[in-house]
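What follows is a single structure, and I will ask about it in a moment.
For this depiction, one protein chain was excluded, whereas all remaining protein chains were kept in their positions.
Labels run A and B following the written order; every chain starts at residue 1.
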Amino acid sequence: MGREPPGTGLEAAAASRLRRPVFLNLTQIQMPVGALTSIGHRISGVVLATGVPAAAYLFALSLRDEGGFAQVAALFERLAFKAAAIIAIWALAHHVLGGIRHLLTDFDIGSPLRVARRSAWFVNLAGVAVALLAAGVMW
Amino acid sequence: MRVRFTGLKAWWVQRLSAVYMLLFVLFLLYSFALQPLREFSRWHAWVARPGISVAFLAFFAALLGHMWVGLRDVLLDYAKPAGLRRGLLAAVALGLLGLCIWLLVILLGLQG
Partner (left out) sequence: MKLSISRYDPERDKEPYLQDYEIELVATDHMLLDVLLRVKAQDNTLSFRKSCREGVCGSDAMNINGRNGLACITRISELREPVVIRPLPGFPIIRDLFVDMTQFFKQYHSITPYLVNDEPPPEKERLQAPAERDKLNGAYECILCACCTSQCPSYWWNPEKFVGPAGLIQAYRFIFDSRDRATAERLDDLDNDPYRLFRCRTIMNCAEVCPKGLEPVHAIERIRLKIAGMKEYVGGLDVHPPISPK
């Protein structure tokens, strides 16, 4: 095709490198349990971060006066708020439990793969369990 | 920001703030389990107590520091063009600074 054989032309080699495809289809790559815990940790973190301004507002409202406090209390009756709260509770549970797992492995507790996989399963399931429990309580 | 806030410093902020927040949240749950604050006056009085206010202040400082390191990690990973990354980091920093001032005002207002 008019290209020099590889290794003989620096420009050709560089040019062919630019055109090289990469296999990175996440649906075709296996995600071990730890990877799910990790992506859940990141997603839950972002969910919590976006909720902080709203939480700060509710905090301020609840401390303003009687009316403000009552408004916040009334919110807990609304379905849309309950749904959001359950997602936030899942996010908090997963993030905190995953975080505790991180803190422990940071200091060499539970680091070997066998143990780490079990703790990953625990975090994944416990987060969902807490959210379901909260849903049950709110209903 | 790049040279001063090294990997290790960010890591410490994230870990220490996490530990404090965990303890604080446990403390909150314990306090509410002991005496549920269902009226405004009791809630207001409780938060206004100097010790509690300071604990809340420290909590917000920890929260904002923790959020900063976490969101910065996300941006460092995914925001590839350097200009976009720096812009987004600055926006997040400003947002957090705003939150910080707002929460400070709320807590100080209770002492009035």
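In the analysis below, contacts are C-beta pairs under 8 Å (C-beta built on N, C-alpha and C of every residue); 3 or more make two chains touch, one makes a residue touch a chain.
The structure presented is a predicted model; accordingly, all values stated were derived computationally and were not measured.
Undergrad: Determine which one of B:25, B:45 or B:76 touches the chain that has been left out.
TA: Going through B:25, B:45 or B:76 one by one, B:76 is the residue touching the chain not shown.
Undergrad: Which of these, A:79, A:113 or A:137, touches the one chain of the complex that we don't see?
TA: The missing chain is touched by A:113.
Undergrad: Provide the residue numbers of subunit A that touch the chain removed from this figure.
TA: Contacting residues on subunit A, toward the hidden partner: 1, 3, 16-17, 19-24, 28-30, 32, 34-35, 38-39, 41-42, 102, 105-108, 111-114, 116, 120.
Undergrad: Touching residues of subunit B against the unshown chain: what are they?
TA: Against the missing chain, subunit B presents residues 2-3, 5-8, 10-12, 73, 76-78.
By our rule, only the chains that are shown with their structure count from here on.
Undergrad: In the complex formed with subunit B, which residues of subunit A make contact?
TA: Residue positions touching the partner: 42, 45-46, 49, 52-53, 56, 59-60, 62-63, 65-66, 68-70, 96, 99-100, 103, 106.
Undergrad: Sort out for me which residues of subunit B touch subunit A in the complex.
TA: Of all residues in subunit B, those touching subunit A are 15, 18-19, 22, 25, 39-41, 43-44, 47, 63, 67, 70-71, 74, 99, 102-103, 106, 109-110.
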